[in-house]
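Pasting in a structure now, in structure tokens, and then I'll have a few things to ask.
Only one protein chain is missing; all other protein chains are in place.
Now for subunit A:
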Amino acid sequence: MNAPIIDPLQGDFPEVIEEYLEHGVIKCVAFNHRGSLLAAGCADGSCVIWDFETRGIAKVLRDNDCAAAITSVSWSKYGHRLLVSAADKSLTLWDVSTGDKIARTTLQQTPLHARLNPGLSSPSLCLACPLSSAPMIVDFEIGCTTLLPVCVPEMPDVLAPPQRSKCAESGPPFSPAAACFNKCGDLVYVGNAKGEILIVDYKSVRVLALVPVSGGSAVKNIVFSRDGKYLLTNSHDRIIRIYENLLPAKDVLRSLEDLGKNVDGVDGVEKMKTVGSKCLTLFREFQDLVTKMHWKAPCFSGDGEWVVGGSACKGEHKIYIWDRAGHLVKILEGPKEALIDLAWHPVHPVIVSVSLTGLVYIWAKDYTENWSAFAPDFKELEENEEYVEREDEFDLMPETGKVKVSSVNEDEEVDIETVEKDAFSDSDMSVEELRYLPAEPIPDTNEEQDELKLIEARISASPASEEAVQNGHVTDLVSSPQGEMGETRGKRKRKPSEKAMELQAEKAKASKASGRTVREKSRAVGDQEIDESVNGGGDDDDDAYY
């Protein structure tokens, strides 16, 4: 969007924690298509949607029937619908803009992952992966669930749709499998416990191709990159593998059928494998050779250039970032709270990670001030350069005066209206995307307005009298506005460093009065840093004793 202006030389992955968001105990997160909204599922069964630009809460979806922890959230492609799966075996489909429940079903087992079909604009079809049975397609409109094959039976007749009982015989019992839709949503890629990737046409419930994963160990996660060109698998042998998708973007089913027809002489499983080898090729493998850790929530960056995997070994909060060529470029280390979920922003170099305590950490680039942006003729040098002056530098009348070159051709045609096609509209524009939820300003209450008038009067007053007055007056108004503001304003804090934040939190809660005055004072002065305001609060306490 502003690509031409912003410096392209800055690396594209985050480095430090910028902020954290809090709303109950968060279990899982998902960005919408553009990254303007972040949906998160909580342990109490509600789902909160943050406006990622203002970092404020845009909506809370609460289902009174469901009080079980949310296991996954998934957006529809254009952001109109949200699919939520919960620990009470239910799947709920929400309409985001109205906040109403569209549909709800209960499955046999708790779904761990549920994903809406990315190919449809208003999907009512989703893929659910339960803990201990085969992944299934759930259709909300018709109200039926279809189990997907997790393994290819060793029989020539592969076209018969495998029923549940058949699978239980040929495959190991309780075989967990991971599955995902491909980019256009007409195929499902299933990674099973035997270490194979099956490409399944879910409409006819047929396995069309098979790709064995080297090592043969169970596949735990399977994820596509945003552009559909790369596929990532996370296996039980602690290796993340990247596959290149050889199938074309459109008309995938037909290409697969053609591939199947062209393979002569082989049948059954062998045919599947041959077709499979034409669909995916192994590109890279990532693993941590030193600690051999299990990876959690691996995924691609928005542009597919980076691969990120989280590690929760020994309760740590580490994020590993590789470039697609396989080099480990960065390890981000967070506070000592185990990592449970991870998401990369589709557009910006921002990562969002969820810790076991339910906090959502936002990782962003560490910004170094770009001074030449403030003064265009200011050149930043890497090191000191010795300046050699011209012969006539100190002459009273230098020979070569500054020649003002006004070579502006003002007659050129200027176009103020055409806009370039957005790089991120990789889809047809016929469906309008839901990018933002309309902001509903929370009205000031009368008490708040009175308080603000007091503050306003004090802005012009001297700082010394300010503190004394604040302690006296504001204590009365503390109780009710404090309560309201605590609820209406979603908690946001900046740059936490663990110990410091704990101390500040204690101080603010314990001494409500001074905490309150401190907040007003900081607002009046226009200072955002909580560090400074808490120290100011300390001074206020002293004044009160006189």
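In this text, a residue touches a chain if its C-beta (ideal position, glycine included) is under 8 Å from a C-beta of that chain, and two chains touch if they have at least 3 such contacts; residues count from 1.
The definition used in the following text is that contacts and distances are computed from a predicted model.
Asks: For the chain that is missing from this picture, which UniProt protein name fits: "Ribosome production factor 1", "PAT complex subunit CCDC47", "WDR5-like beta-propeller domain-containing protein" or "Histidine-containing phosphotransfer protein"?
Replies: Listed in its UniProt record, the absent chain's protein name reads "WDR5-like beta-propeller domain-containing protein".
Asks: Considering the whole complex rather than only what is displayed, give the residues of subunit A touching the chain that is not shown.
Replies: Within subunit A, the residues that touch the unshown chain are 1-2, 4-6, 36, 51, 53-58, 348, 367, 369-370, 373-376, 404, 408, 410-419, 435-436, 438-444, 449, 452, 455-456, 459, 488-490, 523-524, 526, 528.
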